[in-house]
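Here the complex is missing one protein chain, while the rest keep their positions.
Moving on to subunit A:
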Amino acid sequence: MTVTEPAPSEAELERHFEHTIAKDQRIEPRDWVPEAYRKTMIRQIAQHAHSEIIGMQPEGNWITRAPSLRRKAILLAKVQDEAGHGLYLYSAAETLGGDRDDMTEKLISGRQKYSSIFNYPTLSFADVGVIGWLVDGAAICNQVPLCRSSYGPYARAMIRICKEESFHQRQGYELLMTMMSGTEQQREMVQDAVNRYWWPSLMMFGPPDDDSPNTAQSMAWKIKRHTNDELRQRFVDMTVPQAEALGVTLPDPDLAWNAERGHYDFGAIDWDELKQVISGGGPCNTERMERRRKAHEDGAWVREAAAAHARKQQQRKEVAA
């Protein structure tokens, strides 16, 4: 006869969860978690995965036209990395019971979001560099603290992703450096790209703290480590000297060092624009969603064939056995 321990009560499980969080230990897939944590975490990881996948499009736009074979290799490798990040993240969400088909469905039906930045167009090859420098730079600011997320599989995914993002950022900055030492036209292309991407990059950190309702809970669960405004400030402080080294002007007349705060002050962000872009009115929302939907739908017959073949193989094995 086996003696089984009585199952722990929900209150005990909850205490254990809170204790794990308080001690800064990781939650692992086998651990009990409150339903709200599970749902929030799946949504956070899925939206991050969606951002990687949709984020392939603006840069993918330039792969076939990249003006040197080295730049082409870099860009192709980078966009490939993003597909890999998306896969990795969907897998992390699956450890919490998320389903990839379901998450994809939520993306293409617009029920789950992706980063607003990818709803802006890439209009010249300089955009490739500026996306590497500013957009990946902002992503790194956002993501490095997530390497300490309380959810273990996500934290570990973030380590690898941040590592590759740092390649991307350096490659972007190096492209801009090269272009800035090139022709006058190239310098103009870079400045124009900076003008278009600076403010949307600042918006990547999300709404201001006083308008970010989920931040408190996420910080308590340690799935978010710094507030939106803290991360935004860190990004600005990091980027201004890089812009000076590059020789570009950031399009903000209010940008100035504040010795008292020990930070750069910057101008007011157009939050109406962010709301418009998030709610579907950005310059490329329709195109990005349409491309993803079409790829998924065009691939349906291929996925069905793979499943049918696998079933037939299984049947053949059973007959042979």
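Here, a residue touches a chain if its C-beta (ideal position, glycine included) is under 8 Å from a C-beta of that chain, and two chains touch if they have at least 3 such contacts; residues count from 1.
The rule we apply is simple: contacts and distances are computed from a predicted model.
**Q** Which one, "Peptide/nickel transport system permease protein", "Citrate lyase subunit beta", "ABC transporter ATP-binding protein" or "1,2-phenylacetyl-CoA epoxidase subunit PaaC", is the UniProt name for the chain you do not see?
**A** The record names the chain that does not appear here as "1,2-phenylacetyl-CoA epoxidase subunit PaaC".
**Q** Using the definition of touch stated at the top, determine which of A:Ala36, A:Ala73 or A:Leu123 touches the missing chain.
**A** A:Ala73
**Q** Looking beyond the chains shown, say which of A:Met219, A:Ala256 or A:Ala306 touches the absent one.
**A** Checking the options A:Met219, A:Ala256 or A:Ala306, the one contacting the hidden chain is A:Ala306.
**Q** Given that one chain is not shown, which residue among A:Gln185, A:Asn258 or A:Ser279 touches it?
**A** Considering the complete complex, A:Gln185 is the one touching the chain left out.
**Q** For the chain left out of this view, which of A:Ala92, A:Ala155 or A:Leu274 touches it?
**A** Within the whole complex, the residue contacting the unshown chain is A:Ala155.
**Q** What subunit A residues would touch the chain not displayed?
**A** 26, 53, 56-57, 60, 63-74, 76-77, 79-80, 83-84, 86-87, 90, 125, 144, 147-148, 152, 155-156, 158-159, 162-164, 166-167, 170-171, 175, 178-179, 181-183, 185-186, 291-292, 294-295, 298-309, 312
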